[in-house]
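For this view, one protein chain was removed and the others were kept in their places.
Chain IDs A and B follow the sequence of writing; residue 1 opens each chain.
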Amino acid sequence: MQFTMSMDLSAAPEEMWRVLTDVKRISECIPGCENVQEIERLAVYTATVKQKIGPFKLEVPADIRIDDADEPARVRMHAAGSDKFTGTRLSVVMDVTLVPEEKGTRLTVDAQFEVNGRLVTLGMPMIKRRAEQNFQEFESRLQALLEKA
Amino acid sequence: MRPAAFEYLRPTARNEAIRDVQGSDAAFFYAGGTELLLALKMRVLRADRLIDLKRIPDLDSIHLSEQGDLIVGARATHRQIETSALIQEALPALSQLCSQVANIRVRSVGTIGGNLCFAEPHADPATLLAALGARLHLVGPEGERVVAADEFVLGEFETVRGEHEMLTHIVIPPQAGPSSYRRFRHGERPSVGVGMSWRLAKGGKVIESVRIRFGALGPRPQSVEAVERCLAGVEIDNASDELAVVLPDALDALEVISDRHGGDDYKRHIALTLLKRCVADCREAAVVRRS
Partner (left out) sequence: MTVQSLAIGFTLNGRDVAAEVPANRLLIDLLRDHFKLKGTKRSCDMEVCGACTVLLNGEPVSSCTTLAADADQGAVVTIEGLCDPNGLSRIQQAFVEHGGAQCGFCTPGFIVAVTDLFNRNPSPSDDEIRHHLRGNLCRCTGYVKIFEAVKSLVPSAREGAMKSAATSQPSLMPITGKVS
C-alpha cells in the first residue's frame, strides 16, 4: 500500500528537522505506537505497535531504523515487526522530504506499507481501509506536532 | 490447525455467564462456534476463556409476545428459524433467509445471535433485521438495554455490544406489510444482500413507506433514502415503475467495497437486480394478502 501526504509548515526546514529527528515523538504520532525506545541515536529504535479490529488484536514489536539522514532535506526510515500469535508481519518504508518555501517548509511523506500473514485472511480491503485511517490520523497528529514546534 | 488452549466454562444461567465473561480479557461467549471456533483454529483470534451458552435455558425460544412482537432467541439456530412454523407463517422472508445461510452443517448449530455479534460483513441476518425495524436486547454487568438492529453493526467485526454483554433475544415488531430478502452468493457467504419491508396503508393497495437495507456491500448494512422515498405513497402495482425512475443513479450512494466477492460496479449491478426482485416479491405478497 502506498500513502503520501504533503503539508505546508510556517517554520524553516532546519527547525522542522529538529522535531522530525525526535523519533520518539514522531513515532507516537502513529496510532497504536507506544513504548518507543532509543537503541542508537538517529539510527536504531524499538517500539510496540498495537491494533484492534473488532475482537482481532495485533501486538507488534517493531524495529525502527533510520536508513538515510540528509540534514535538513531528507530522512528515510523503515520499520518492521511481527505479531507472534497471528504470524502477521507489518513493514513500512517511509521517506520524509523537506523543501524550503517562501513562507516556510513543504513537508512530504511517502510511505510504503505492507501487511502479510494470517490476519490478512480477514480481508485485505478492510485492512487497507484501516491502514488509510491510521495514515490520516498520523498526518493530523504530525501536523499538530510540527506546527506547535 | 488447532486452537490454542483455553479455559472452558458452561454456565447454566445468564448472570453466571455475565460473571464468567468478566473473568478474563480474552473471554468469549459461544454457542455454535461456526465463526468463532474457526477464527480460533486459524489463530487469528486468541481466546483464553470460552463460555458455552448452550446450557442456559430459554435463549433459543421463538414465540409471539402478547403485543404481537415476534421474539427470536439469540441462540436460535438458522435451522430452528428456517423450520419454525410460526416464522414460516408470520415472517416467511426470515425463514427463507435462514434456509440459505451457508450449508446444512452451519445451519444446524450456527445461531442468529452469533451471526449478528460476529458481524462478518458478508452475512444476511443483520440486513433483513434492519429492514424489519427489529430491536436487539442485550444484558451485561450494567443491566439490560435495547439497540435498534439498524444501529447494532458498526463496521467489520464490530458491533455496539460491549465485551461483557450478551445478546439475549431479537424483537421484531408486527409488520404492516410484506417483506422480502434476496441475496446473491457463489460461495458460502452472500456477496450482495437486499432486505425490504413495506408498510401498507389501510386497504392494502398503497405503500405508505418502505425500509430497504443493502448488506454485504460495505462494512455494515446501508440504506438509500432516494429509493425509500420514491416508493412512499405509491400504489403497489406502480412500485416497479416508480423504482425504475430513480435507478440506477440512486445506487451510486452505496458504499461498495471491491473484494474477492466482486468488483464494485458488478456488485452495484447485482444490488440493483435484487432490489427490483424484492419489490416484485413484496408486490406479489401484498396482492396475495389482499385476496
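In the analysis below, a contact is a pair of C-beta atoms (placed from the backbone, for glycine too) under 8 Å apart; a residue touches a chain by one contact, two chains touch by 3 or more.
Since we're looking at a predicted model, the values are computed, not measured.
Let's see if you follow the contact definition: name the visible chains touching the chain that is missing.
B
Based on the whole complex, identify which of B:D48, B:D69, B:E208 or B:E228 touches the chain you can't see.
Considering the complete complex, B:D48 is the one touching the chain left out.
From the list B:N103, B:S258 or B:T273, which touches the chain that is not on show?
Among B:N103, B:S258 or B:T273, only B:N103 touches the chain that is not shown.
Kindly state which of the options B:D58, B:E144, B:E188 or B:E284 is in contact with the chain not pictured.
Of the listed residues, the one touching the omitted chain is B:E188.
Under the stated touch rule, tell me which residues of chain B contact the chain that is not displayed.
Here the touching residues of chain B are 1-8, 33-34, 37-38, 40-42, 48, 50, 52, 54, 79, 102-106, 108-109, 187-188.
Simple rule for what comes next: only the chains that are shown with their structure count from here on.
In angstrom, rounded to a whole number, how far apart do the mean CA points of chain A and chain B lie?
39
For the complex, give me every residue of chain A touching chain B.
Counting only chain A, the residues touching chain B are 53-57, 85-87, 118-119, 121-126, 129.
Would you pull the chain B residues touching chain A in the complex into a rising list?
Residues 4, 28, 39, 42-46, 119, 121, 155-158, 219, 257-259.
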